[in-house]
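This report concerns only the one structure given below.
Yeah, one chain of the complex is gone here, protein chain that is, but the others are all in their spots.
So that you can tell them apart, the chains are marked A, B and C in the order they are listed, and the count of residues begins at 1 in each.
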Amino acid sequence: MPTFSLSFEVRDYELDFQGIVNNSVYLNYLEHTRHKFMQELGIDIKGLHDRGLDLVVTRMEMDYKLSLRSRDQFMVTVEIHPEGNLRIVFDQKIIRLPDEKLMLAAKTTGVCLRNGRPIRPGDVPELHKFGFNL
Amino acid sequence: MPTFSLSFEVRDYELDFQGIVNNSVYLNYLEHTRHKFMQELGIDIKGLHDRGLDLVVTRMEMDYKLSLRSRDQFMVTVEIHPEGNLRIVFDQKIIRLPDEKLMLAAKTTGVCLRNGRPIRPGDVPELHKFGFNL
Amino acid sequence: MPTFSLSFEVRDYELDFQGIVNNSVYLNYLEHTRHKFMQELGIDIKGLHDRGLDLVVTRMEMDYKLSLRSRDQFMVTVEIHPEGNLRIVFDQKIIRLPDEKLMLAAKTTGVCLRNGRPIRPGDVPELHKFGFNL
Partner (left out) sequence: MPTFSLSFEVRDYELDFQGIVNNSVYLNYLEHTRHKFMQELGIDIKGLHDRGLDLVVTRMEMDYKLSLRSRDQFMVTVEIHPEGNLRIVFDQKIIRLPDEKLMLAAKTTGVCLRNGRPIRPGDVPELHKFGFNL
């Protein structure tokens, strides 16, 4: 199964009044990493959309372990695997650098819709690049 | 167990390039509703913090059902119940108005820390207002 | 010249690490108020866009007077007037309530583009609702 990682640095506007990265900002980091991963695989979300195909998030689970703070360096990883016939799961970690502490673990579940109806990811040739062919 | 709800309207800057509210923005709605609820109960997060007490989110689960769009009116509800000895669970729903469609269901788990160590919520007099006394 | 105002309350996720509303968030308040004003006038930005017409911000000036803080109530006002043949100016104020202190004064300049080229706002019937007919 394919894996990918991307490096980040906390930006001060992402901090909340407690001086830690706000809970919602982690979703931005996770999404940006998923999009860069798909870009790297050559999957063009807009191109899919123009053919009536959409990847949609249906569920997110996040375990917050430790808080990111001003100037922290970190990387976000993503691994993809299928779940059942229809679901695609993105397992993601946020790991602080250089001490490699796990800050957050997340599981994002998505489905592929054609004109609003779920289809098997294996029916979309581009998604074979995710390394599975249901 | 206490419940609370708050009304919102989608603001255009919350939309992403697909014209729907970005996944991360829902966490802002959920957090604001939790904070207003605690404010209503007279729980002063900053006052607790100054006494070394912090309410910290340890886990979030979100089921995305339907997408909010420009100008949508909606309400966010919150109910609180204990889980085990240490955990406080906030069950939240985002419900579009006026058709009352469920857009998102979320479960946020938190713990109360005194100087960084988990304590029983029932040991904090203010948290008795959550309606449980562990 | 038409005027409009909208009420807001600071949400905690809008605060930065200094416990005050981050500078960039004021632009969200200003934009949301402009959009609601246009909605009130019956101007449909998406409808204009579909006919190749776009209202585009070309310049913003903001004077930060005082900082909004947690739980602050405030209103945002907007007045519109023309500037020269092509420019539309939105004069906006952010006023804390109930003490009516001026927190921010902003001037946003926009132009109307048809297929990417500036046209006179008076050439767009919908924009006559701004109260001027250049």
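To be clear about the criterion, a contact is a pair of C-beta atoms (placed from the backbone, for glycine too) under 8 Å apart; a residue touches a chain by one contact, two chains touch by 3 or more.
Because the structure is a prediction, the values reported are computed rather than measured.
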Write the list of subunit B residues that the hidden chain touches.
12-13, 15-19, 22, 24, 70
Subunit C residues touching the omitted chain (full complex):
18, 22-25, 27-28, 31, 49, 56-64
Extract the touching residues of subunit A with respect to the undisplayed chain.
11-13, 28, 31-32, 35, 39, 46, 70-71
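By definition in this document, only the chains that are shown with their structure count from here on.
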Expressed in whole Å, how far the mean CA point of subunit A lies from that of subunit C is 34
Centroid of subunit B to centroid of subunit C, CA atoms only: how many Å?
30
What whole-number Å value describes the gap between the mean CA coordinates of subunit A and subunit B?
23
Residues of subunit A that touch two or more other chains sit at 18, 22, 24
